[in-house]
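Missing here is one protein chain; the remaining ones are kept as they sit in the complex.
And then chain A:
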C-alpha cells in the first residue's frame, strides 16, 4: 500500500479527460451500482447515443451536461487493491483555468491529456506550467485518441519529443509519457495489444505504484503557523495549529516569530490527548513555559531559518475577471496571516506558448507573471522552494472579496524597509502628470537642428511638461546622466554629435527613442512637430492615489 494519491487530470477541451477517468473507474469496477445505472440512463440522452458515455460520471453540473464541457473541478474518490485515490477532474476551457488551478494546488501528481491528432497545444503548455507553478512534481502525459491516429508509433514519437522539450523548459521533476485511448481503454487499466511497440507502464499500474514521497523535502527544522490561541481558563494558554514540518517534543526550546522570543515546550496536545511529541501534519495545541508574544499569524519554530519580510518576488497566476491595475490594495493571505498589501511592480509576464518574458503594466485573467508584492508589516515568509507553506499566498480583492490571484514566493527582497518609503520613477512622473521619455537627436543625420530642439523643449515646458535639454560634451558619460534624468521622471531631449558613438546602454533603454524612429516620416521637421510628437508620446499612464502607492 503506497498511501493516498491525490491527482489531477487536465488538458485542452475535448482531449477526453472525463472519459479517461470514467473509464478507469468503470474498468476497475469502482462504481457503486446505482451510479452505474445512472450512467447508462444518462447515456441514452448523452452525446454518444446508446454507448456508455464515461464522461457523464464526472461532469456533474447541469450547465456542464448541457454544454458537454467541464467548467469546474469534480473530485472523485476511489480505492483499488493497492491504493486510495482522490482525483480532481478539471476543466479544459481556457476561461475556466482558475478552476483547474484549484485542482492543481490540491494534487501531488498531474495527468495531462494530449490529443494524438493534435499534439502539444497552448492549453497543454498552460496546464503543465500552472501545475508546476502550484508545486506538482510528478507528471503523466497521456497521449490520448491513439485509436484515431492508427496507433502509430511515429505519431507518438513526434509528440513525445514535444513533451520532452516542454519538460526541459518547465524543469519538471518527473514525467512519464503513455499512449492511450480513453474511449477504447488502451493502456488505461490493461496493456494494449494495438501498440506492441510501447514498452512503458500502463496508466493504472503507474498510478498505483508511483512513490511520491521519494521526492524528499529539503525543509529543515520544526515550524507551525499559529491558527488560534486557546484560552479556556486563566490557567491554560495554548497555541493551536498544524505542524507543517518536523517534530516537536516536550522540553524543546522554540521561538515565536516574528518576535523571536524563546520559550520551552511545556505541553503538547494532539487533537484531544496529551502527548510527549508531535509530528508533521498533526493538529496540535502547544503550551509554553512562559508568557511569550504569540497570536494568530505568528509561527512557532525551532531549527529553521525562517525570517520576516515585507516584500517578496512572487510568481502569480491572475484569476480575476478584472485586470490588475498597479497600486490596487489587496488582502494577502500567507500561512495563517491576513495582511493588507499590494503589487508594487510587475517584473514581467510569461508568454504561455513560448515561455518568453514580456514587460507589461497590467495582468489579465489567466496570465502568469513575476511580480513584487509588498505588505504593510513584516510577516514570516519564505521561498516556496525552501518552506512550501510559508511560500504560498493568495491576494484577495478588498472591494469584491474575490480571490484575485495565487502565487508562490520566488525570492524575499532585501532592504525593502528602505524602498517602501522611497519614491520611484512611476511616482515622480505621476506627480508631473507625464510618462518619462528619452529622445535621442542626431542633427547631422536626422534633419533636426540644435536650435529647433531647444525651441521644441521650450514649447513642451510651456505646455506643462517637465523636460531637460541635454547636449553632452565629447567624452562625457552621458548614458549614466540620461539614466538618472529618466529615473527622475523627466522627458530628456539629448543631442548627440557625430563623434559620439551609439551607446549600448542608451539604446537598451526601452523608453529611449531616436528621433528618426519617433518622427512621422511624412511631416517636415520643425520645432512644432518635434514638441507635438513628444507631447503625445508622454501622456501620463499612471493615476496616483497617495493612499495606494505609499504603504
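In this section, a contact is a pair of C-beta atoms (placed from the backbone, for glycine too) under 8 Å apart; a residue touches a chain by one contact, two chains touch by 3 or more; residues count from 1.
FYI, contacts and distances are computed from a predicted model.
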item: Identity of the absent chain, which is to be given by its UniProt protein name, from "Succinate--CoA ligase [ADP-forming] subunit beta", "Acyl-CoA dehydrogenase", "Sulfate adenylyltransferase subunit 2" or "Ferrous iron transporter B"; value: "Sulfate adenylyltransferase subunit 2"
item: Full-complex contact with the absent chain, from A:280, A:383 or A:528; value: A:280
item: Absent-chain contact - pick from A:86, A:148, A:170 or A:479; value: A:86
item: Residue among A:148, A:212, A:339 or A:488 touching the omitted chain; value: A:212
item: Touching the absent chain when the full complex is considered, from A:152, A:194 or A:227; value: A:227
item: Contact with the hidden chain (one of A:148, A:331 or A:518); value: A:331
item: Where the missing chain touches chain A, by residue; value: 3-4, 32-35, 38, 42, 58, 60-63, 65, 71-77, 79, 84, 86, 98-99, 101-102, 105-106, 108, 134, 212-213, 215, 217, 227-228, 230-232, 236, 238, 240-242, 269, 271-272, 279-283, 285, 296, 319, 331, 333-334, 336, 338, 389, 392-394, 396, 401-403, 406
